[in-house]
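The structure under discussion is supplied below as structure tokens; questions concerning it will follow.
The complex appears here without one of its protein chains, the remainder shown in place.
The block that comes next holds chain A.
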């Protein structure tokens, strides 16, 4: 029997402006089990990222969040700020799109890596640095100490992406939410990032939420698949099932687009 780690029930997010209420996410429910990957796909603006933010309690007014997010028995939506802060980054880690802008430009990478590690683990800067370096090494970065001393602008986007993953890994979180981690990465590096996540899945028994508008990438990684459109889940199921028998027109459209690209993609990956 698989162990449910994160359960989202009837999650709705609205945005209030000038007395008008816009529904951004409507009655979204899903659950993730240990050692599983849930893929969330949908067009830009379908509410994928907002859902991720809502799970971690990162939305503030004028956003309004209702529903239930149970994480290991706790409802995160009811949790206090201090409790949430301890969960963020240590039990549920996030990996974002746009790695180039995700770091403070005025601080070396290492300092930013250790900032959250020292906070969550209560260890010294030095120990955190050793952990960071070890984590980077696991992601095939051969000179971690060099990367640690560099500033974010001095390394590539793909490198920063790996730094983000390394930060997430150090804390050994129960859940990793990857919010469109391949969007900002060029075609050559998409394959690398996907491989990275694949090894991540094997390396740790973490539950992975993989958000993307790129069905190719999601299909390779996920066990379960959820298709979102205009704030609601329109299709869900095992990856193979959704890919081969899409029911909702939006899901069908996504799959059709994928068919056109998928052969090309695999040919490309094989060539590498």
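Following the convention adopted for this analysis, contacts are C-beta pairs under 8 Å (C-beta built on N, C-alpha and C of every residue); 3 or more make two chains touch, one makes a residue touch a chain; residues count from 1.
Everything below uses one rule, namely that contacts and distances are computed from a predicted model.
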Worksheet item: Under which of the names "Nickel import system permease protein NikB", "2-octaprenyl-6-methoxyphenyl hydroxylase", "Sensor histidine kinase" or "Chemotaxis protein CheA" is the non-displayed chain listed in UniProt?
Response: "Nickel import system permease protein NikB"
Worksheet item: Which listed residue (A:23, A:58 or A:269) would be found touching the missing chain in the intact complex?
Response: A:58
Discussion item. Just to verify: which one of A:98, A:138, A:204 or A:248 makes contact with the chain not shown?
Written reply: A:98
Worksheet entry | Residue in contact with the excluded chain [from A:116, A:135, A:182 or A:229] | A:116
Practice prompt. Could you tell which one of A:89, A:110, A:158 or A:181 touches the chain left off the display?
Written response: A:89
Worksheet item: Which positions on chain A touch the chain that was left off?
Response: 56, 58, 84-90, 93-94, 96, 98, 101-107, 115-116, 119-120, 151, 153-154, 164, 167
